[in-house]
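Removed from the display is one protein chain of the complex; every other protein chain stays in position.
Per-chain numbering from 1; labels A and B assigned in written order.
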Amino acid sequence: MTKKKKRWLEEKSIEWVLIMVSVISILTTVGIVMTLFYESYEFFTVVSIKEFFTTLRWAPVFDPPSFGVLPLLSGTFLIAFLSSFISLPLGLGSAIYLSEFASKKARKIIKPILELLAGIPSIVYGFFALTFITPIIRSVLPDTSIYNALSASIAVGIMTLPMVASLSEDAMMAVPDSIRQGAYALGSTKLEVAIHVIVPAAFSGIGASFMLAISRAVGETMIVAIAAGQTPTFTLNPLESVQTMTGFMVNMALGDIQQGSIEFKTVFVVGALLFLVTLVMNFIAKFVIQKNREVY
Amino acid sequence: MKKKISYHTRLKRRLLLNQIFKFIFMSTIIVSIMVLAILVIDVLQKGLGSLDLDFILNMPSSRPERAGILPALLGTLWVIGLTALISIPVGIGTAIYLQVYADKKSWFFKALNINIANLAGVPSIVYGILGLTVFVQLLKIGPTVLAGALTLSLLILPVIIVSSIEAIKAVPSSITEGSLALGVSRWRTITGVVLPMATPGIMTGSILALSRAMGEAAPMIMVGAVGFVTFLPDSIMDRYTLLPMLIYNWTSRPQDAFAQIAAAGIIVMLILLLLTNLTAIIIRNKTQNRVD
Partner (left out) sequence: MQTKIRVENLNFYYGNFQALKNISMEIYENKITALIGPSGCGKSTFIKSINRMYDLIDGAVAKGSISFDEIEILDKNTDVVELRKRIGMVFQKPNPFPKSITENVLYGVKRHGDVPKIEWLALLESSLKKASLFSEVEHKLNQSAFSLSGGQQQRLCIARTLATKPEVLLMDEPTSALDPIATAKIEELLEELKKEYTVIIVTHSMQQAARISDYTGFFLNGELIEFGLTKTLFSTPKDKRTEDYITGRFG
């Protein structure tokens, strides 16, 4: 074999190895979709879609069982919604301060601290919610259950705050400096530049960061498994114990459920729902909101 | 009727408003920093009392005063080590393919990119379901260190791919072209020129991704990591527990004494995370200086 041919063979085989390796990430998606939807399909041969989406009681391991997913959905969205009252304003405020008010030096100190906050595992926030936030809530509102949606929401809000801050700041920093200077040259205060020029110009990026943070809150597991409780309740009362989609999945995985049973399949059908909800939210954030941004 | 105010009164108001909001925005950051401080202090207060050498070297126990974390600590090292061995080569390989080999107009390239962006947003517990079905059950690996590491590898793969692509992009194309112009093959150029220059960036991204994996509990519950074992893993086909699993187990018990050892476990985990993050930051700073 000639040297040239040998080298060509080497190049080609390496390219094929790299393609095979790259396919792993596509197989991951295919695997997720097939796993979730195969088992969900089997689930819906036993339970009707109508029962699943309209019944207000979720009790798959009770006798007789009930498969109404609404309590799990309401628990999930209650926590995601409440957490946004912390993550969105605090995250956006931090981003505005960092991008428009802070000196370079202050930014250099503050950003790593926010990164630290983002790097703390959710199990730690769960512990913090149960042993620190919940006692405080209960000392103010003694009727609150030990496991409640509010405490989990606060912790989820704190956890997703750095994400809002950093993505919003990126969006604001991406607004060209020339536009900022134009606003200052007309006699604007920093606040006016931020509110009337930069935030509107970065609106798509900021909106995407909000959407991604809420989607993250929907998929958050350990905080809610620890602090929100295991009672699927169809309620909007944040002081009650609720169960989220993720909380239910953890609870089932820890229990002793017969593989292949209908109870076991509920984990997959709830997982499929969770996957779809977060996928749609991420899709909206990345491809709908950000596609509409101004091009400078 | 609205009172008419003069330009100068208004100007004073605008300047005052500016100051007020500057303070408000600054407070949002101060609140975040204070939360971090309170969290750390709270954990230290609850956990420092239980943290000693015995705690590190003992087995878990149903009696909190004798309980330790050794199997969880070793389990974490086993799983994260194996995860690194699996995910880093796959991540770098995908990044090289995307950045150097792939035809950027092909559907495969576009599909891969969209796919990676979407995978990064999938909740970690969903990876747990995948791991349970494919690795534990379908491939019959069982609830072992290997199944756990494979699952975590898929979870952090998007992060490693994206940071590796950034690191490879940062290598000046003039250097790559210079090597290719000398008649060096594409693959030799990558291994000889591109990868050595991109290694610090790839390492930083990979270490940060691994440190995220180290704190994951949700997917590991799905793939059968247990909260309580009293033996040490010594092969990849062993059952195992992990620090976050043990912390979860202890946190969900009602007795106060368990909350305290849970806090002690959290301290150990946070120290591990701090060390890995510091390593990443040091690597990042060192290379930044070199480029400057």
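Please note the rule applied: a residue touches a chain if its C-beta (ideal position, glycine included) is under 8 Å from a C-beta of that chain, and two chains touch if they have at least 3 such contacts.
This one's a predicted model, so the numbers in the text were calculated from it and none came from an experiment.
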item	value
Residue of A:Ser25, A:Thr189, A:Ser209 or A:Thr233 touching the missing chain in the full complex	A:Thr189
Sites on chain A contacted by the missing partner chain, in the whole complex	103-104, 176, 178-189, 192, 196-197, 200-201, 294, 296
Touch residues of chain B, complete complex, unshown partner	4-5, 7, 10-11, 14-15
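In this section, only the chains that are shown with their structure count from here on.
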item	value
Centre-to-centre distance between chain B and chain A (centres being mean Cα positions), rounded to whole Å	15
For the chain A and chain B complex, residues of the former touching the latter	7, 10-11, 14-15, 17-19, 21-22, 24-26, 28-29, 31-32, 35-36, 39, 89-91, 93-94, 96-98, 101, 110, 112-114, 116-117, 119-128, 130-132, 158, 161-162, 165, 189-192, 212, 215-216, 218-222, 225-226, 246, 249-250, 253-254, 259, 267-268, 271, 274-275, 278-279, 282-283, 286
Chain B to chain A touching residues, read off their complex	14-15, 17-18, 21-22, 24-29, 31-33, 35-36, 38-39, 42-43, 46, 89-90, 93-94, 96-98, 101-102, 111-112, 115-119, 121-130, 132-134, 137, 154, 157-158, 161, 185-187, 208, 211-212, 214-218, 221-222, 244, 247-248, 251-252, 259, 262-263, 266, 269-270, 273, 277, 281
